[in-house]
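One protein chain is absent from this view; the other protein chains keep their places.
This part shows chain A:
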């Protein structure tokens, strides 16, 4: 099972099961491809929401100036996670250790939101009270969606423990906002 800890140097260390690391790397690669290649995707309204809710001309102007930079940031974050979580051949039972540099923390946190946004789109999660009844094909996405949220929450909890000067802890995920 994945665990998130603070190292003595105050860095985030995540120990993944090989399957979990592979899944995360695959997803990150897919998100990078989606943002790079898809001309439009239903998840884009979540990844690139309108900056003006009652002025479509101003929203379009904002998009013209900001969209490319935002997309680049999200693709770079996905590639950071993809590179860190990609592992070669492992012995059975071997753990994948990922240590995040200070520069890696935000790409990881933002990417976890981005991938959850795409999964939420596929699962039809529209609001806090959405009752999800995915069909069989999508059923495997729901535990994945929850696990990614747990991972993000655990990283934040570890960072917060650093802020208040506590020792290494295993973080707990938070309630969905």
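Here is the rule we go by: contacts are C-beta pairs under 8 Å (C-beta built on N, C-alpha and C of every residue); 3 or more make two chains touch, one makes a residue touch a chain; residues count from 1.
Operating definition for what follows: contacts and distances are computed from a predicted model.
The UniProt record for the undisplayed chain lists the protein name "ATP-dependent Clp protease adapter protein ClpS", from the options "Quinohemoprotein amine dehydrogenase subunit beta", "Simple sugar transport system ATP-binding protein", "ATP-dependent Clp protease adapter protein ClpS" or "Nucleoside ABC transporter membrane protein". Touching the omitted chain from chain A are residues 46-54, 58, 62, 66, 69-70, 73-74, 109-110, 113-114, 116-117, 120, 125-128, 130, 149, 152-153, 156-157, 159-160, 173-177.
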